[in-house]
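Below is one structure; the comments refer to it alone.
The complex appears here without one of its protein chains, the remainder shown in place.
Here is chain A:
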Amino acid sequence: MSAPPEPAVQTVELTKTYPAAGPRPEVPAVRGIDLDVPRGEFFGLLGPNGAGKSTTIGMLTTLVVPTGGTARVTGLDVVKDAVEIKRRIGVVSQNNTLDSDLTAAENLEFRGRFFGLGARDARRRADELMELFGLTEHRKGNPFEMSGGQAKRVMICRALMHGPEVLFLDEPTAGLDPQTRTNLWEVLRGLQAGGQTILLTTHYMEEAEALCDRVAVVDHGKILAAGTVDELKNAAGADTVITVAYDAPAPDQIHKLADRDGISKVEVNDGQVRVFATEPDGILGELVAIGAAAGVGVTDATQLRPSLETVFLTLTGREYRE
């Protein structure tokens, strides 16, 4: 009986602390992350900017050296087996890292050749991929004169040239307009449906919800929760979060709401009140009424339905900052 295949990605207590430099103190960018991503999965690392996602992906792709813990990609150690791991992965960086001295097609051709393809095979493979991703007419284009969406598709093609076992995408749609982003989602969904293992980082909640089989919510270098989007919502209470800002300190009666069925938590911070509720109907009106009865006006009110955003809010007590 053959052994089950190694997970695509496995980390244990993975840590990265950047040393102090000049007046800047040391920066603990990643603080003990555990991941287990099976093959074939579309896995998302979701978190705000500066959460440690890119550093994590940097360690998994061998370009950032961990300062603690272990990380294995396709069963290989990221420090000891870096060259072999690079043969097995494809990486799409956040920035346009295409070679500006080469055309789009040449970028792909040379990527293929770096990974051992002969020149003719690499050109043929590049043509195939460019056709598949609707880039044929841009094959001779300069990568820095293309639109953001086109350049990103070229980068995805380039990462797929050698048939990687795991595809890493670091903020693939950052800076793209909504239409282009949706188009790129379709490309990524297509790849995953074709069996490609994908690990993506994003700070867009809706992107993680739309694409990922499982998501790990990351903040300040730690995983706050991980699971399917539904699991995360359930684990965090599947709450709707109602936030009201009063023009004066919140009335004391607000605290009594916490005892009510369907309300799991009430947070009061001076004039701001946040109610986490599984049964949110009527609560917003009630908060306005309580304020009015106490002579306090409402200056702002929001109601967030259960989403990764409310999960983040529940887990951290802070609003999600993209």
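FYI, contacts are C-beta pairs under 8 Å (C-beta built on N, C-alpha and C of every residue); 3 or more make two chains touch, one makes a residue touch a chain; residues count from 1.
One rule holds for everything that comes next: contacts and distances are computed from a predicted model.
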item: "Transport permease protein", "Cell division protein FtsX", "ATP synthase subunit a" or "Nitrate reductase" - which is the UniProt name of the missing chain; value: "Transport permease protein"
item: Of A:Ser100, A:Asn234 or A:Gln253, the one touching the omitted chain in the full complex; value: A:Ser100
item: Residue among A:Gly190, A:Gly262 or A:Gly282 that touches the chain left out of view; value: A:Gly190
item: Listed residues A:Val12, A:Leu132, A:Ala235 or A:Ala258, member touching the removed chain; value: A:Leu132
item: Sites on chain A contacted by the missing partner chain, in the whole complex; value: 18, 58, 61-65, 82-84, 86-87, 89, 91, 93, 95-102, 106, 110, 112-119, 121, 124-125, 128-129, 132, 134, 160-163, 183, 186-187, 189-191, 193-196
